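A single protein chain has been removed from this complex, and every other one stays in its place.
Chain lettering (A, B and C) follows the sequence in which the chains are written, and residue indices restart at 1 in each chain.
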Amino acid sequence: MTPLTGYLLVAALLFSIGLAGALTRRNAILVLIGIELMLNAANLNLIAFWRYGPHPEALTGMMFAIFSIAVAAAEAAVGLGLVIQIHRHAHTTDLDQMNRMKG
Amino acid sequence: MSIVFYLLAALTVAGGLAAMLLKNMVHCVLALTVAFAGLALLFLKLDAQFAGFAQILVYIGAVAILVVFAILLTRGSETPKDGVFSRSWLIGLVIAAAVFAVLGWAVLQSARVLPHETAIPVVTVKQIGAALVGRYVLPLEIVAVLLTAAMIGAVIVAMHENVGHEKEGSK
Amino acid sequence: MLGEGILKGMAVTAKNFFGSYFSAERLTTVEYPEQRIAPFEAARVFPFLVFDGADWEAGLRCVACQICEKECPPKCIYIEKSTDKKPDAVGKLQFYPARFDIDISVCMSCQICVEVCPFEAIKMDTEFELSTDDRFGGLLLDRKQLAKSNEYYHQIHSTEAAGVDARLAAEKAKADAKAKGAAAAKTAAIAGEGA
Partner (left out) sequence: MIETCDQIFVLLQHWLVSFLPASWQPAAGVLLSVAAIVCVFPALFAVAVLLERKGLARIQNRLGPNRVGPFGLFQPIADAIKSLTKEDIVPQSADAAVHFLAPVLLVITVFMGFAVLPMGRNMVLVDLDAGLLLYFAMGASSELAVFMAGWSSRNKYSLLGAMRAVAQMISYEVPLLLSSVAVVMITGSLSLTKIVEAQNHYTWGLPHWYIFTPWGFAGFLMYAIATTAETNRSPFDLPEGESELVAGYHTEYSGFKFALFFLGEYVAMFSISGLGTTLFLGGWSAPFSFLTWVPSWIWFFSKLMLSIFVFIWMRGTLPRLRQDQLMNFAWKFVLPMCLVNLLAAGLWRFMGDGWLRWVVCSAILIAAYAGMGLAEMRKQRLGPRSYRYAE
């Protein structure tokens, strides 16, 4: 197994864990956590490809990862703001109970 | 593949698994920070110093704290009595397993064409900075605008509406 | 200007800091076990029993009337009456306390016992170093430990003690006069009878 394969497998595993969590957990905040995990797994892929890629000096993968971190921070802020607003409105963060379109 | 990599990978995956499996939400977040820390260490192992430290600063220092605040504000710090998994958990699990199977298969299939050990790239923070304000200046500006918009958006979304007919208990 | 107040405050504390090294009168603290402040005359800590004369047991002013025991709000006084009687300062035969205990771990220094005592027998002390490592026995003072001489009382609360003495003296004088009167009447009666 080459080093890159190892990193890619870890990233794939982490991505699947995040996906499983996002699809199975009931709490909206934990779904967001799952999505964060998936984004992080993607970051790991980007960094790994940058490190073992043919042109590391071009910094492409690194830049992608840094921008992705910034975007993930924005996503967390907005997502959690929405969750808090939903909780204020519906008094629950349980996604199974949020099944009405009407407020 | 060094022992360090296996340890870090195990730490990261264990953290991620715990974050998705534990019942108490605050424990989930703490497990998530373990996963984030493991990822940051993996970044350092990949000689991406800047990305690793930025990961700690942003994820552990900001995102984890933000999630904790959200949990406490939505009164989620107690363990729920009825289960923590959705009714359709089996479907989700199957989808995730299928995704992992496809990804793993693809990685293992392409293992032959993936590069082996390469020279350690020497990247200084100065180079990253130069690239950020040089070649990648447009994405940087867009990210800046995005972050500003997200900040204002988050503030507006989470702000109390100053309408008189606030429902009781909505504070 | 913003921040001006902070600078002023910092100057004041700096002055205090250096001043405390150069002028001893700035230091307000007393280093307790070595240095002591003389107790104020009005200081009141826990009650004690006053006795007259040299023998504490004979001189106790307490007559075991048990008013203080009844009035004590936290019920920290325990009194057992004697079975026999002995003459008090005035010369009248009175009971005396066979047992008089005050649990000072319960006492709240309210001074009600002092105020209700008709015999000026219980007064407030200024002694406060009563700490002990036996919190049950060590803080339950019996009558021997509680008994303190009238001289001591004069020493700690001189003005008050002088007033008390004057009052007691007046009472004794009155009682003496009465006794003398009674005796005179008696002798007169005897003389009259004789005549």
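Note that in this section contacts are C-beta pairs under 8 Å (C-beta built on N, C-alpha and C of every residue); 3 or more make two chains touch, one makes a residue touch a chain.
Remember, it's a predicted structure, so these values are computed and weren't measured experimentally.
The absent chain, not drawn in this view, touches the displayed chains B, C throughout the complex.
When the whole complex is considered, the residue among B:I60, B:L93, B:I142 or B:V157 that touches the unshown chain is B:I60. Where subunit B meets the missing chain, the touching residues are 26-27, 30, 33, 49-50, 53-54, 56-57, 60-62, 64-65, 68-69, 72, 77, 124-126. Where subunit C meets the omitted chain, the residues involved are 1-3, 6, 9-10, 12-14, 16-17, 19-21, 26-29, 31.
The rule is short, and it goes like this: only the chains that are shown with their structure count from here on.
Contact topology of the protein chains: irregular, matching none of line, ring, star or complete. Of all chains displayed, B has the C-alpha centre closest to the centre of the whole protein C-alpha set. A straight line joining the Cα centres of subunit B and subunit C is 75 Å long.
Centre to centre, using the average C-alpha position, subunit A and subunit B are separated by 5 Å. Between the CA-based centres of subunit A and subunit C the separation comes to 79 Å, rounded to the whole angstrom.
The touching residues of subunit B, when paired with subunit A in their complex, are 1, 5, 9, 12-13, 16-17, 19-20, 25, 28-29, 32, 35-36, 39, 42-43, 46-48, 50-51, 54-55, 58-59, 62-63, 66-67, 69-71, 73-76, 80, 83-89, 91-93, 95-97, 99-100, 103-104, 107-108, 111, 114-118, 121, 123, 127-128, 131-132, 136, 139-140, 143, 146-147, 149-151, 153-155, 157-158, 169-170. The part of subunit A that touches subunit B in the complex is made up of residues 1-10, 12-27, 29-30, 32-34, 36-37, 40, 43-44, 47-48, 50-54, 56-57, 59, 62-63, 65-67, 69-78, 80-85, 87-89, 91, 93-96.
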